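Take a look at the following structure, please.
Partial view: only certain chains, each at its native spot in the assembly.
All chains are identified by letter, namely A and B, in their written order; residue positions are counted from 1 within each chain.
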Amino acid sequence: MSDGYSIDEMEVGQSASMSKTVTEADIVMFAGVTGDFNPAHIDAEYAAASMFKERIAHGMLSAGFISATIAMKLPGPGTIYLGQQLKFKAPVLINDTVKTVVTIKSIDEKRKIVVLDTTCSVAGKTVLAGEATTMKP
Amino acid sequence: MSDGYSIDEMEVGQSASMSKTVTEADIVMFAGVTGDFNPAHIDAEYAAASMFKERIAHGMLSAGFISATIAMKLPGPGTIYLGQQLKFKAPVLINDTVKTVVTIKSIDEKRKIVVLDTTCSVAGKTVLAGEATTMKP
């Protein structure tokens, strides 16, 4: 696997994206790995009586898509993840296709720091907004 | 499952924790669900030549433990996750036991907002620090 973009090959405004349809199986496995058995995610009866009317995906699953886009595409393999801010704006439902876009906001060439705007959306509506701080050695 | 703590049953300083040993299988499954095949996580040869000398867990896996502790313990079932700040301080290696502690920093009874300090540590060393903003209706 290549080492992705080097610090001088990137520029502010550059972006990358990936999309994935969230399935029931993804939620089951995410719950199993993290231990997050919030009934909103795994109890269909509880969820039916909740404000969202059905089971929703873990917010951190979408955060995982941000991590994936950073690691696989921009800045790409070799990136060190320093921090992430997340604002959960709306739920992701089973069968929603989540589009994750990361866009470079600033580059500090000396310290090798790249800050990216990170957004997950479903059908054009933002479900998760935030900012990633990364280092690309 | 109970509906966790109501807003007037919680107080600043209150905390809850969970611990989980991170296995190779957790990393494999987390990669599979999120699509984050960063070689730092799934390529032992690449990882051996990296600054960490071996494969490391996804940072968002530890973030998932924070989400789990919030959802399962404090504020507990029924909590709505509004936001999370994450600072990745050190890597989590295969077989590390991650202890996640969430501690209430502030409570806004009117708006039902509970802010928590969130920390993941391995053998007493912080690997992930941050702050969660939640609502408990």
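Convention: a residue touches a chain if its C-beta (ideal position, glycine included) is under 8 Å from a C-beta of that chain, and two chains touch if they have at least 3 such contacts.
Because the structure is predicted, anything quoted here is derived from the model rather than measured.
Enquirer: In this structure file, how many copies does the full complex comprise, given 2 in place?
Expert: Per the structure file, the complete homomer consists of 4 copies.
Operating definition for what follows: only the chains that are shown with their structure count from here on.
Enquirer: Take the average of all CA coordinates in chain A, do the same for chain B, and state the distance between these two points in whole angstrom.
Expert: The mean C-alpha positions of chain A and chain B differ by 15 Å.
Enquirer: State the interface residues of chain B toward chain A in the complex, per the touch definition above.
Expert: 1, 18, 20, 26, 29-30, 32-40, 43, 46, 51, 58-61, 63-68, 71-72, 77, 79, 81-88, 137
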